[in-house]
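Left out: one protein chain. Kept in place: all the others.
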Amino acid sequence: MNDLTPYLVISTTLFCLGIFAVLTRRNAISILMGIELILNACNLNFAAFSRFVTPPDDISGQIISIFGIVLAAAEAAVFLAIILAIYREFSTISPDETDTLKG
Amino acid sequence: MFLSLMIFIPLLGMVVVLLLPRDQEELARRVTLGFTLIPLLLAVVLFMQYDRSASDLQFDFDTVWIKAFDIHYHIGINGISVTLLLLTALLGPICVLASWRNIEKGVKAYLALFLLLETGMIGFFCAQDLFLFYVFFEVTLLPMYFLIGIWGGPRREYAAIKFFLYTLFGGVLMLIAIIAVYIKGGTFDIPTLIDLASREGHPLADRTFQIWAFLGFFIGFAVKVPIFPFHTWLPDAHVEAPTAISVILAGILLKMGTYGLVLINFAMLPKGMELFCNGEGRWGNAFAVLGFVNIVYGSLCALAQKDFKKLVAYSSIAHMGFVILGLAARNESGMNGAILQMFNHGVISAMLFLLVGVVYDRAHHREIGGFGGLGSRMPIYTGITTVAFMASLGLPGLSGFVGEALSLLGAYDKFPKLTILSTIGIVIGAAYFLWTLQRVFLGQLNPKYADMPEINRREIVTLVPLGILTIVLGIWPSFAMDMFNEAVKGLIAPLG
Partner (left out) sequence: MSVVVLFSIILLCPLAAFSVFSLLSLAGRNSPRQDLISTAAMLIAFVCSLLLFVTANPENPDHQTLTWLPLESVDFSMGFYFDSVTAVMLLVVTIVSSLVHIFSIGYMHGDPRYPRFFAFLSLFSFSMLFLVVSDNLLGIYIGWELVGLCSYLLIGFWFEKKSAADACKKAFLTTRVGDVGMFIGMMMLFAKFQTLALYGEDGIFAAVSDLGAGDLTWLSIAGVLIFCGAVGKSAQVPLHTWLPDAMEGPTPVSALIHAATMVAAGVYLAARMFPLLTPDSSLVIAYIGGITALIAATIAIVRFDIKRVLAYSTISQLGYMMLAIGAGSYVAGLFHLTTHAFFKALLFLGSGSVIHAFHASHQAHSHHDENGHSRGSEAPFASFGIDPAQDMRHMGGLRRKMPLTFVTMLIATLSISGVPFLFSGFWSKDAILVEVLYRAMSWHSVHHYILFCTAALAAVITAFYMFRLIFMTFFGEPRNREMYDHVHESPKVMTVPLIILAVLSFPIFNTIVNKGFFENYVKTPEQPHVGSPKHAHDSQSQGVLYAQAGLSVAYAAEDAHQHHDDHAAGEHHNPIHDKAHNIVIPLSFVIVILGIGLSALFYYWKKISAEAVAAKFRPIYNLFWNKYYFDEFYNGAIVAFTVASSRLFGLFDLRVIDGIVNGIGFTVRELFSRLIGWVDNTFVDGLVNWVAQITLSVGGRIRRVQTGMIQNYLLIILGGLVLLILIFRSL
């Protein structure tokens, strides 16, 4: 098992799914889930590259993956909080209707 | 240091007044009164301590202020300034008392500005450095602008701006002359400059230069005096200003002009003065003619006025004409008369404005024809007014006469025809004052004022010191003249 390609395929698939979810879903929670997918695709890439490209004793890629997971958790928490606030303000969590930043 | 104390105590008072809580108006008034009484006390001490037999500067204090331009903080007094200092310090508390009740809005700001004004005036009469002199000259301007512009009558903005621009215009010309003198003389120190200007061959003693510098200073001071045709700010400013400010305006600010003429034009620029006062050539009568025009023109205009305050304002113009005439004479009696007249006019016009204020506070108008018969209702007020009027129209035994008579007697020596023509002013002066006296106080009492209250104790307190001075100086003018006689001798000694 020293082939990088399957990992990359999986991560690309994940990433695409994530992008698709983010761009198409009409629910902020779903968008969050898409973002999580994208992040995980990244983490997977980090880990895979670290494993197959860099020297074996250099594990910085893996470490960054772990950081990424932690950040994702934190981000999810902040995101959910924002969504709650948006819900309180607009009574909806659809991103189409919360367009007060419109120029 | 004594003089510095006198200059800056009112400034300290200003700070104290500003620090007081806003609602403590009565306290602010008392504090201001206190801070104006201290300079008066100091002035009285000064008056006692002053060496009457010396003509040079006394209480001299000199220290570097701005090194780069050799500007000094140089203060000192001679006999002429000490009399005017006394006048300034005396009018200070009187004006605070006079504005005790009739200033209602912004009392603190008013009092603070008043104290600043007092600092400016005292400083002006002490300054012996041209730059300092100019600074104090302008320091008086700003508070005056606000005092008229905020606490004045209906046309206060117009009057304040007119006063400000006029004086500033003169001030700018003066500044140019000051810079010119600095460039030629290399110093701002007034005694040094006077000394340099008398040395033949020194660039400062150059005749052409002196004439131009003379004109610069002259216009600056002529606006202040005011000399015809620069006088029209005066009636407006007087009419609009509150009583106490009119008193300061007539009592002190006008004297700043004539004092400047004596200190700068007369002493520092003798060749310029010579051209305009020697009675020969095309310009020889110019100075005296201005005096004559001021006297007759001012008197005639006063005769035509219907507003009590405007009448007094025009009479001021006429009386300052005697000062100009006396200065033009450049001899002992003329100069002494002019300076005495400065002091006396300060006292008498202050009385007159206070008296107008008294009746204005009660009737809320100043139309001379709108009164009538007040003599039977307010006998004390009428009595004091009669004294002030008589002093102003030059009745012997009261101070106004001595200054006027000396100025005329001195001027006759040099300008007999002009002086004889100027005596018309004496008759017209009597005419407008007596006519006013008749219209306001004599005749049947106007029923509108049937219960006009008599002058109250506070108002009497403001008037009595001035009245006493008027009578004392009328009977014994040496009381003041001793102070400045030596200084005058020093001034006219170079003329031979």
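Each chain carries a letter (A and B) given by its place in the written order, and its residues are counted from 1.
What we mean here is this: a contact is a pair of C-beta atoms (placed from the backbone, for glycine too) under 8 Å apart; a residue touches a chain by one contact, two chains touch by 3 or more.
No experiment lies behind these values; they were computed from the predicted model shown.
Asks: Touching the absent chain in the whole complex: find that residue among B:L303, B:A363, B:M452 or B:V472.
Replies: From the options B:L303, B:A363, B:M452 or B:V472, the contact with the absent chain belongs to B:L303.
Asks: Taking the entire complex into account, which one of B:V135, B:L168, B:L215 or B:L409 touches the absent chain?
Replies: Answer from the full complex: B:L409 touches the omitted chain.
Asks: For chain A, which positions touch the chain that isn't shown here?
Replies: The list for chain A reads 19, 22-24, 31, 95-96, 98-103.
Asks: Touching residues of chain B against the unshown chain: what are they?
Replies: That gives, for chain B, the contact residues 162, 165-166, 228-229, 231-233, 297, 300-305, 331-333, 336, 373, 375-376, 379-380, 383, 386, 390, 395-397, 401-402, 405-406, 408-409, 412-413, 416, 419-420, 423-424, 426-428, 430-432, 434-435, 437-438, 441-445, 454, 460, 464, 477-478, 481-482, 485, 489.
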